[in-house]
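One structure, pasted below without further comment.
Every protein chain but one is kept in place in this view of the complex.
Labels run A and B following the written order; every chain starts at residue 1.
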Amino acid sequence: MSDISLSESEATKPQKTRLQIALRKPGFLIGVAIIGFSSLLAIAPGLFAPYDPNFIDYNAVRQPPSWAHPFGTDMLGRDSLSRVISAYTVNMQMALLATIFALIIGVTVGALVGYYRGVADMIFGRFVDAIITFPFLVLVIAVVAVLGPGLINMYIAITMVGWVYYARLMRAEVIAQMGNDYSAAGVVMGYSDRRIIFRHLLPNAITPVIVYWMTDMALAILLGSSLGYLGLGAQPPQAEWGVLIAEGRNFITTAWWLSLMPGVAIVLTGLGFSLMGDGLADLLRPRG
Amino acid sequence: MNEPVMTIENLGLEFPLGRTLYDVVQRRPGRVVNALNGVSLQLNKGETLGVVGESGCGKSTLARCIVRLYEPQHGQIHYHGQDIFEAEAKKDRSYNRRVQMMFQDPYSSLNPRMTTGQILSEALRVHDMRPANEIPARVAELLDLVRLPQDAADKLPHEFSGGQRQRIAIARSLAVEPEVLIADELVSALDVSVQAQVVNLLLELQERLNLTILFVAHDLRLVRHVSNRVAVIYLGRIVEIGDSETLFSRPSHPYSQALLSAAPSLDPDDKGKAIRLEGELPSPLNVPSGCPFHVRCRHATELCKREVPALLPRDGRGEVACHHVEELN
Partner (left out) sequence: MIDQKPILEVSNLCTTFRRGGVDLPAVRDVSFSVGQGEVLGLVGESGSGKSVTLRSILGLSRRYGDVTGEVRWLGQDIASMPERKLRHIRGREIAMIFQEPMTSLNPLLTVGMQLTETLKAHTDLNRAARRDRAIEMLDHVGIPSAASRLGEFPHQFSGGMRQRVMIAIALAASPKLLLADEPTTALDVTIQAQILDLILSLADEMQMGVILVTHDLGVVAQTCENVAVMYAGRVVEQGAVRQVLGAPRHPYTVGLMRSVPQNVPPRTQLYSVPGTPPSLEALPVGCAFASRCQNRTERCLTARPTLDAITDDRRVACFNPVAAEKAGAA
């Protein structure tokens, strides 16, 4: 009995302190706040936007920021603030939809090739080498060019290229985890491969992937708006940050607010994801 | 007592290192690590067979072959007459249930994200050891069996000390009610005082549950303490095997003699009595010809350099693989 009594006091402590440590970091708190608020804007833009984002008013074209229009108005007299807010829906959707399938596919493939190695792993290795030699953006643009522009096609394109990065990370992490005897213990216990991979290895291997996912969501917004800017992603009149920046491009010297405000939104959301990812890394790391 | 549970015959395992560019240029095959070379032994019901040797001698490889973590290229392992590497047998998960292994590193052999209760109930569920509603009670019983308090069930591995983790590993193995336990350096990572606790537990459980144990370790005093019989392995070969007390008090093979006398005695008066071996353990990449021990052996002759000695029985002294065993003893 005395064996255990020493760790008694620790029993309830660890979980709490870990969350406390994470919450004590202002970066993580700011990140969570930004992403939380961004998600709220994305779900219910109508609650926050002062005007209808598509309401055209030819009497108020390209007005500078004022109390009535804090971010000014665009070349059609639409309220810039309302357009930036309503773009949250599509841009936050991008962060999720362009990455979630890549995450799921990548984690599964990475875990499987990492566990089984062999021929599948060799083929995977060559494939990764091939994909990674190309710049990410160029590949995505090539896929969009084949599929045609539009949001759905853009998600498909980013997923087709993006899962490779998740898979590579997951594979390496699974192989590292297999160095621990608990996976050999699973084999010796007669557990099925599926159980060992998904119940034992995956939960221990996934932390760096989740952290990467956070950064990747920021990158997805950046990439999505780049494609929108180039006319390959969201199509006008849809309010999307890249599209908004592109619309303001012609008036950059006279109506600078048109391009600046959506740019600020991109930077802010990206920062939110990065800060949150940092904090998550501490939160998810297993103890001991 | 002498009813065989497992017979291992002529087991051989090589790990290929892959052909390097240099090998290709030289037109020669890639190098291989000779981990096991013609190992034969028999594990009897209810006994503890100790396996000793220096690091890299193949003792852990042998343990891992027995639980099918490695598949040997040569030889066979029969469990109650059934070849365990036969295609049909490999699908049979009940073998994994009957023959369990426990690992050296108590910090890596438990999934850090599962509580003790989850670890134990998983084993019970996968092998249908108990109906679902009896699992919590069985978990409690298992904790009792390895002398862990009941509240241990809700804790994660990092909340335990090394000795306690090894108890959890033992409980996990016992959950599936095995016949054979393979203990690979089970207590090597633990402090002396904790080592004694775990060894005591193991001996007690063996008695109670009629377990057959293969005890792999480098600590000779421990092996001597727990084993009925002992096998000494050198570079993938058994050089001596026999009754534990006889082997430890009167070892026959020159390597066994040197190994035993190298273990530092607690008695300061034994200072300087030990036989000192010259040289290092040769690399398993490059096993010497003939008797693998001849390069370090003081008694080696031309014959030893040429021919591998066979493992032959000596009157009442187990089996020894040495050309000159009769003259030396």
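Everything below uses one rule, namely that a contact is a pair of C-beta atoms (placed from the backbone, for glycine too) under 8 Å apart; a residue touches a chain by one contact, two chains touch by 3 or more.
Just so it is clear, the structure is predicted and the values come from calculations on it, not from any experiment.
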Touching residue (missing chain; options B:29, B:264 or B:313): B:264
Hidden partner chain, touching residue among B:2, B:133 or B:193: B:193
Contact residue for the chain not shown (choose from B:220, B:300 or B:325): B:220
Positions on chain B contacted by the hidden chain, ascending: 48, 54-55, 161, 163-164, 191-197, 199-200, 203-204, 218, 220-222, 224-228, 244-245, 258-259, 262-268, 270-271, 274, 276-277, 280-281, 283
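Just so we're on the same page, only the chains that are shown with their structure count from here on.
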Inter-centroid spacing, chain B versus chain A (mean Cα positions, whole Å): 49
Parts of chain A lying in touch with chain B, wherever the complex brings them together: 1, 3-4, 6-7, 10-11, 14, 179-182, 184-185, 187-192, 195, 199-200, 203-204, 286-288
Parts of chain B lying in touch with chain A, wherever the complex brings them together: 64, 67-69, 93-97, 100-101, 103-105, 107-114, 122-123, 126-127, 147-149, 151-152, 155-161, 163-164, 169, 172, 176
